[in-house]
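Below is one structure. I have some questions about it.
The complex appears here minus one protein chain, its other protein chains still in place.
Take a look at subunit A:
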Amino acid sequence: MVTTIDEPRIRPEWLLGGAVTLLGAIIIVVVTLVLGSGEEEPVVAPADATDLTVGTCAEGLRQPHWVPDDVRRAVAECPADISAGIGRTTAEDHLGTWITYPLDGEVNAETFRGGPGPGWPADDVRAGAYHPASAILYVAYPDSTELSDELSGDTVTVEWQKLAESGGDARVTRVDNNGYGPVRVEWTDDVGSYLLLATVGRTPTGSAGPTVAELVRIADSVAAEDE
């Protein structure tokens, strides 16, 4: 009597199913890795804003120790850069140092698509949908003791605010266009004179840029931790 014992077999459909599953898993892993590599590491605002200018020509300059959370980076422009850009001014020792703090966030991003013209829908333009990127400008004029000439105009308001850290006063100049418009904070101390400039911008969803209180706080932080 012959007994036939079927040997265990791997059925072809199992092989096919396994291969498909394995291929799918590989694809998922690869796609995840590729997409993950494109994401930037979350940038955390530094504890001290002066860290933003380390390694630049503004390192060591008297500058803000605090900036709003929306600020992630700073771009320094020093007298030599400015003098070279102008091409005419030779008094490099009288030029200020400029630090630009761009603000992150969708509302602060530039929205221009092509140049201004018929391609910009009128309703969107009127709503403030086409606007530049928001940034805070800080200018330090070492060895200076004066402020710029005071602005005037029907929409200009000028007031002096106390800076708690330095004990000095800052001149806050607003072109107050219904709560929006440029804001200048200017002050002097025993080292130089300074300016902060930003625009409280009107957008379709609200406002862009820093608040006036934030600008004053930035100004006040310049004198902090100096000792």
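One rule holds for everything that comes next: a contact is a pair of C-beta atoms (placed from the backbone, for glycine too) under 8 Å apart; a residue touches a chain by one contact, two chains touch by 3 or more; residues count from 1.
Following the convention adopted for this analysis, contacts and distances are computed from a predicted model.
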Listed names "Protein-export membrane protein SecF", "Peptide/nickel transport system permease protein", "Peptidoglycan binding domain-containing protein" or "Fe-S cluster assembly protein SufB", matching UniProt entry of the absent chain: "Peptidoglycan binding domain-containing protein"
Hidden partner interface residues of subunit A, rising order: 75, 82, 85-89, 91, 94-96, 98, 100, 102, 109-110, 112, 115-118, 120, 122, 125-128, 130-135, 137, 139, 141, 143-149, 151-156, 173, 175, 177-182, 184, 193, 195, 197, 199-203, 208
